[in-house]
Structure formats: C-alpha cells, structure tokens
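All protein chains but one are shown at their positions in the complex.
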Amino acid sequence: MEQQITCINCPVGCRLQVVVEDGEVKSVTGNSCNRGLTYAKQECTAPMRMVTASVPVMDRQTPVSAKTRTPIPKKDIFHCMAELGKVQLHAPVEAGQVICANVCGTGVDVIATKSVQ
Amino acid sequence: MEKRIIVIGGGVIGCAMARLLSRYEAKVTVLEGGEDVAHGASKANSGIVHAGFDAKPGSLKAKLNVEGARMYPELCKEVDAPYGQPGAMVLAFSQEERATVQELYKQGEQNGVAGQRIIEKDEILKLEPNVNPNVVCALLEPMSGLTSPYELTCALADHAAVNGATFVMNAKVQTIEKNGDGFALHTTKGEYTADLIVNCAGVFSAELHNQLSEKKLHIIPRKGEYYLLDHQKDLLFTMTMFQTPTKMGKGILVSPTVHGNTLLGPSADDIEDGTDVSTTAAALKIVNEKARLTWPGLSLRTVVTTFAGVRAHEENGDFIIGATEGVQGSYETIGIESPGLSAAPAIAKLLTEQIISENGLAEKKEWKPAPKREKPFYAMTLEERVDVVKRNPEYGALVCRCEQVTEAEIRAAIRRPVGATTIDGVKRRTRAGMGRCQGGFCSPRVLEILSEELGVAPTEVTKCGGESRILTGTIAQSMHKGDA
Partner (left out) sequence: MLSQELRGQVQYVDVLIVGAGPAGMAAAIAAKEAGVENLLVLEREQNMGGILRQCIHNGFGLHRFKEELTGPEYAQRDIDRVRDLGIEVRCGTTVLSIDENRFVTAISKEKGVQLFEAGALILAMGCRERPRGALATPGARCSGIYSAGTAQKFVNLEGYMPGKRVVILGSGDIGLIMARRMTLQGAKVLACVELMPYSSGLNRNIVQCLHDYDIPLLLSHTVIDIEGKERLSGVTVAQVDERRNPIPGTEQHFDCDTLLLSVGLIPENELTLQANVEMSPLTQGAVVDDSLQTDKEGIFACGNVLHVHDLVDFVSAESFKAGKAAAAYVQGKSRKGAYVRLKDGEGVRGVVPQRLLVPEGEAESVQVMFRPAGVYENATVSILDGDKEILRQKKRILTPGEMAELMLKPEQIKALSGGDVTVQIVR
C-alpha cells in the first residue's frame, strides 16, 4: 500500500511516497534528506510527536512553557496533556527542570523550557 | 423636598441633560441600559457638527442645529472634549446637483448659517486635491465642525457626576407607570421612582413615550455603516466632503475625524431591531462604491475597522422635544437623528429651561467646573512629555503603541467620575485599541489594568458589559476539564 505523507522534520515539508507492506516500510521516495527517510519509516509504523504545553504554576499568574524532552507516541499526546493538567508546580521553576518525569510511562520527561521566578 | 429627576438614557442627549440639570437643586439620576454611557447612537456616528444648512427651514432641527453648532467650541472647551472646525463641502457632480447645492445654500441662509458660499471646481481641487476632478461646484461651509461624540458624552457625564448626578448602568427601563404625582420605572436593575422623568432613550424613546401617552409615536431604527481608515502622515481630506443629500439622509460622506483618521459612510438602512449594530457586506459595498464618487483614489488598504450605528428616525421627520402631552412631569427628546449631535447642546438647553421654569427648580449655590484632565499623551510636545513623566512615571509605560496611549491615561480613564469599566470604555476614553492593530497588542495589558483597578478577576473583565467577557477561564481550569 502506498501512503502519501508530508515530512514535518523541517520547514521544507517534503511530500513523501511511502510503500508499506505488512506493517513494514518497503520504500520511501520524495525525501530530500536522510531525516525524511527516518521520519517516513517512523510515521508509517509508530508516529511520534514532540509535545509542548503551557503548564500552570500554582502561585504565579505566568504559566511555564514545557516540552517533552524527545518525541512521544502520537497516541499519547492527550494523555500527556492530561497528566500535565494534574501537575502541581510551584515557583520558582528553572528552564530545563523536569516537571513531569516519565510522562504516561513513555520513558520521556517533560521539562520546562523557560524559568518562572 | 428636592425633586427626583430620572434621565432615561446615557447618550449624548441624556448626559447633556444630566449636566445642565445638575446645576439645579434636584436629585438627578441617569438610567443607562448599557454598561457605559454613549452605548447607542452616540458611540457610532459621523462625529460632525453640522453648520445647519441641511435641515428644513423653520424646523426644530434647523433651529437647534444652528444654535447647537454655535455652542460647540465653548462647550468642548468647558468639558474638555475634542473639537475642530475644518469646514465642509457639499459636492455637486452635475448641473442637476448644482441646483441642489444652490437650494442648500438658500436654505442655509434661511437657517442663519454664517460664512457659506458656492465655490467652483478649481478652488475645490486646490483646497482638496483628492476630490474627484469631475466635480462641478460645491457649497463651502466653513462653520462645519468635528467632535468625538463618545468622548464628548463621557465628558458631559463626568461634569454631571461631579455635580451630584448619579449614573446607573445596566438599568434598561422596561416599563414606566405614572404613579400619582410621580413615576415608577421598572428596569433591568430593579425599580426606581421619580418626580420628573426625561426620556432620552434614543431608538427606544418612542416605545417609552407610547407607554405614557395616548398620542403614539413611531421610531424607525435606521442603521448606518462606516469604514474607518487609519491616520496617515498627512490628512487625505482636510474638510468633510458631503454629496448632495437624498431622502434617506445626508448621503455618503468622506471626512477626517477629529483625531485625523478618515471616515467613510454612513449607509442608511431601515431595520427592525434598534440594537442591531452588525455590519453587512451589502451596506459596506454601497459605502465603498459611493465614497468613490467623492474620492476616486479611495483605497481600503488602511481600513482599521468597520462599524455601524443606529439613528432614531421618527416618521414625522423632526425632533420632538418638550413635555409629553397630557403627562404631567414627563419630558422627552424623541427622533434625535442627524443633526442630533450638532443640536445636542441646544436641545439640552431648551429642555432644561422648560423643566426648571415649569417646576420652579432653584440654581445651586455652587456648580463645580468639569474635571480637568491631562492633555492626551499623543498630543503632547516633547517638553510636555518630559515634564509629565517626571510627575507621573506611569506615563513612561506605553500600552497602546498605535495611538500612543500610556498606562497613566488608562488608569485615569478608569478612575474618572463616570469611569471606564470595560475594554471598549477604555478605548473610547483614551483611544487605546482604536488604532491599526485594533487592540491586538494592548488589549491583554488593558485587561490586566482594568482587573487591577476594578478589583475583579481578569476572567470577569468584559469588552462591553454583559456576557462579553474576553477570557473563558484559566488554562488550569481548561486542562482540568479536558481531563474529565
């Protein structure tokens, strides 16, 4: 089966043609770099996404921005957000600080991307 | 005992009435249906102080327009509202229209308008190079002026308030009963009683009149839609450009505003619902097309906003001002459409004089002057800015970058006697959010200042009262809900 996907690795957004058989990627065309190849293989078997979020800090008006340190399975995005909704953060928060370890059991930490004093 | 006077409606007429009545021994209360004064037609009209050539000679409109226009310079100085007198032209594009212009000239003479004359093409194009070169002649009206109708209304309200008038917002009068010597008013904010009432309810004035009087009146709400263009380095038109009038009104004008923007409009469409201020593609298209006759080089590239206002057109065509026939203690101003803004000072004077003489109201020992405000920051010279920020550092924080409005002015607007309580209220009093970004940058900060000054949560701050909240909750609430 041939799938059409758009590579999201970089702003070029190459359109990739991916042939998948029995859950395995047989061929990828349309990519202009190797990262596209990796992306296509991943996307057509187990898609992953970075998740970024605005997370409330209990004693501050300003929320802290956060991200998963690495991509997590796409299917876990909303679970990840739900967990972040339950986190009880107190200031100060430092950029890089883990604000939710091993989110949804993905093995990936969610870290602050800025500091809130 | 002090008479209790209720003024119904906090538009320019209601506020002008409250201001003059506050000079006398009486307890004056203004009941306004909206969240703020200038909530109806007074916030959305052309802002032109007409010279008075347009109204039918002998009509109240003609008399009060000319009188009112003469009162404007002094009044605006007294209450600290913007006023300018750039003049106006009525453009004729055919020999047929030349005849109309000549007719208007004669009418102006009859109405007592000073300084008007008919000018020919060359002079027109010299004065206003952007005018369509197909112009034939024009009636030049040097006495035609400009004001900011909502700023004037706010200033009149402030002056009334410092002299003891009470303003109750969100109190829309639903029914009025004559109750012995007085009146009982049922409003959306409870009941009020009064000895005297003054109906200044704009598009709703006939409805209230009809509850008391056997002689029925009928207001046809007439919607006018406008384009507002950004101010440029130089004015596109220095004067107000009218086209020859039609039976629906003065036609589409192209005019500078008192703040240097360019205004195009209004359309004129009779509607059912007097509160309907939505804009429509059809009316805006007409405004755009007709304005091109005056200004062929029209470009909508610098449009900052479109808006609509509803005029209270009474079917008999003239203002109705005075005591309600057969109803002791009730006074009214009905059918105050154009030139209502121009006539407002004269309308208020006329009716106030009638009220005080008929009810024997005595003048107060002291009538406080209108509260003084700082000159707007955008209008200050460099020296004045150096000085003002030394006195009040909050002038150093620019909140609205498009119109150069500072934190100090926003706080001051909220603290005024009849202060702003909403984003739109701040906008009308300070111009914050009135510019080319339409509040994109400054509204979060204005919201924050309103929340601080009013002592309410940011989520409670509204655009214009009622359910018009800006925010629907915190992200904490939203994420929690998302989880459920």
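Letters are used for the chains, namely A and B, taken in the order the chains are written, and counting of residues starts over at 1 for each.
Assume contacts are C-beta pairs under 8 Å (C-beta built on N, C-alpha and C of every residue); 3 or more make two chains touch, one makes a residue touch a chain.
Everything numeric in this text was worked out from a predicted model, so none of it was measured.
Engineer: Quick one: which of B:4, B:121 or B:385 touches the chain that's been left out?
Structural biologist: Checking each option in B:4, B:121 or B:385, the one touching the absent chain turns out to be B:385.
Engineer: Of the residues listed, B:239, B:277 or B:298, which one is in contact with the missing chain?
Structural biologist: Among B:239, B:277 or B:298, only B:277 touches the chain that is not shown.
Engineer: Contact with the hidden chain only, please: which chain A residues?
Structural biologist: Touching the missing chain: residues 5-11, 13, 15, 32, 49-54, 56, 61-63, 65-67, 74, 77-78, 81, 85, 95, 113-114.
Engineer: Identify the residues of chain B touching the omitted chain, counting contacts across the whole complex.
Structural biologist: The list for chain B reads 227-228, 233, 275, 277-281, 284, 300, 303-308, 382-383, 385-386, 389-390, 393-398, 401-402, 404, 436-441, 443-444, 448, 458-459, 462-482.
Methods note: only the chains that are shown with their structure count from here on.
Engineer: How big is the gap, in whole Å, between where the Cα atoms of chain A centre and where those of chain B centre?
Structural biologist: Computed from C-alpha means, the inter-chain centre distance equals 53 Å.
Engineer: How about chain B: which of its residues touch chain A in the complex?
Structural biologist: Listed in rising order, the residues are 474-476, 479-480, 482-483.
Engineer: Tell me, which parts of chain A touch chain B in their complex?
Structural biologist: 54, 56, 63, 78, 81-82, 84-86
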